[in-house]
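Written below as structure tokens is the structure these notes are about.
Removed from the display is one protein chain of the complex; every other protein chain stays in position.
Showing chain A:
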């Protein structure tokens, strides 16, 4: 089975990804946190990345978070892309988080 190298240019992290495995799953397996993890189902848009170099296959993703014109430019969800070659990726700023976030502190 082919193994590909994924480099996150934003954070400097790199990890291996097996053929048929999603980039997000490979990252989680290595206990890295260089891409935010949301629903892992292509639905919430949390793990949006920009693929700078390399080829990949795409699973189904929410049109809201990965419209076809963005996918064309390599703006995809890490939970739904499967490398075909080594990849260089970078993080994309998260959408605005919920206002409740400010109250997460607990004594």
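Here is the rule we go by: a residue touches a chain if its C-beta (ideal position, glycine included) is under 8 Å from a C-beta of that chain, and two chains touch if they have at least 3 such contacts; residues count from 1.
Here is the rule we go by: contacts and distances are computed from a predicted model.
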| item | value |
| --- | --- |
| Which of "Metapyrocatechase", "Multidrug ABC transporter ATP-binding protein", "Acetyl-coenzyme A carboxylase carboxyl transferase subunit beta" or "Sarcosine oxidase subunit gamma" matches, in UniProt, the chain that is not displayed | "Metapyrocatechase" |
| Contact with the hidden chain (one of A:6, A:26 or A:44) | A:44 |
| In chain A, positions touching the absent partner | 37-44, 46, 60-64, 96-101, 103-106 |
